[in-house]
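All protein chains but one are shown in place.
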């Protein structure tokens, strides 16, 4: 497409950017700065990444378009303080393929409460008391074995398991007996759940994931956990039963939150760290057991 | 049902409880103390959770039944020193749904050594040299790819993989070559294996899980590991090859037991801790590498 079409799109989105260069330039593809191509769009965070050498090589490509916070003489530039967000919103709009929205013949789907344009991949098992909102995508080999509502525009990657019983036992002598779980899982809108992640069903109340929660691969979400809006849960993290993760919190890779522990708003649990007591709002904890490190740094764009 | 039916059940089980209140009260459901309902059963661990305010609200519900270690004036009470166990044994008996016991048409089952009332969900792959005992449940998308015996009353959650080769290599120069594994996995009775957990096959002898072993989601059980009776292995734990976990041990979330390490009876490895040397009976270790912390506290009811 022409650069002018990209600028028109940003304008309709209310994005406040400045353009310098030739709006008739043609863009076909996107790339990173290790692999320069003709007719490609790039982004750069700060001036330190824009060496003279890079700029000379870019000038030899046809119609390079750079999204960055400053002007580069001789290069088409979309100038913004949020280059990463602008770059990816352009990619999402112009380059993302439309996703399939079919229910695979190779899936077992025992509910009819399926919204519009829902995709369910092969090998999925979707139990009876499940409800899936419009435009949600379930990739292959997802298993949902408990009562569960999933909102709209969710994406669930392969191998996810929703609804295993929580790991709660009572003892008769030395023999552990399972506490049978009676409730389910409630998932809001725009939630994304990474491959092979497991979300346990609730015991007497539901396990809850609120809108815009994003969970990476291979995480464990225990029974009766509540994760509030916009939280990011990175790969390998274990959240134990009845923990509560408040809005905009961030759990780094391979972190652990123990049962009944609350992690505050905008708080951060560090890599491979274990929150064994409550974490206050807006602080970072680190280590096992996790201790206060420093106030959370401002999130980048 | 009437409360008197619950009391009759506890009597047949030899449970020693006292009842105060109206045995003709009717119970339909169970709940927790955040969500009071009419005709519901609850439990409480100690008196500190029984505020006057809670008791007043309970009195406004029809036929509340409390399982607790003390009498509450004006409320139906089953009095016991083990309220959690009594509560869940009532739930298991009166409220648990009967599970399906069918072999899904969408499973691949290459053995005929399947006991009575076994359930095998869709998407399972059950290899040739597998034997499954009576009343065991395999949820969808379980893969068993090695010789394996599974006892009675086991439950295996979705995505579990039994029988990948252990991670053993020998080198020719710098090139690693797999040690092909020849043996299988032996699983006792009443074993439960959480979603997406992996249990590797043995090299020259079997990997073994004894009766009443309970494993949470996303655990790794290496080749030739032996886990003895009643052990609890919490989510995200990694047990490396040839480790031995003795009776009644407890491995906390995201813990690691290194290869060939032995964890003693009633011992406990702490959250996100790494046992790199043997752990004696009845002690708790913590940290990476794990060091002795304190004697194991008495397990709650």
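Chains: A and B, in written order; residue numbering restarts at 1 for each.
Operating definition for what follows: contacts are C-beta pairs under 8 Å (C-beta built on N, C-alpha and C of every residue); 3 or more make two chains touch, one makes a residue touch a chain.
Note that the structure is predicted; figures quoted are calculated from it, not measured.
Here the missing chain is touched by one residue of A:7, A:180 or A:195, and it is A:195.
The hidden chain makes contact, of the residues A:23, A:69, A:85 or A:115, with A:85. Checked against the hidden chain, the listed residues B:187, B:218, B:233 or B:285 yield one contact partner: B:218. Interface note: of B:17, B:193 or B:256, the residue touching the hidden chain in the full complex is B:256. Residues 106, 108, 123, 125, 141, 143, 145, 159, 161, 164-165, 167, 169-172, 174-180, 182, 196, 198, 200, 203-205, 218, 220, 222, 236, 238, 240, 254, 256, 258, 272-274, 276, 288-289 are the ones on chain B that touch the missing chain. The chain not displayed touches chain A at residues 30-32, 34-35, 82, 84-85, 88-89, 91-92, 95-96, 104, 106, 121-123, 139-141, 155, 157-159, 190, 192, 194-196, 212, 214, 216-218, 229-230, 232, 234-236, 248, 253-254, 271-273, 287-288, 299, 301.
By our rule, only the chains that are shown with their structure count from here on.
Chain copies chain A and chain B are related through a rotation whose angle, from the C-alpha fit, is 120° to the nearest 5.
Between the Cα centres of chain A and chain B there is a gap of 30 Å.
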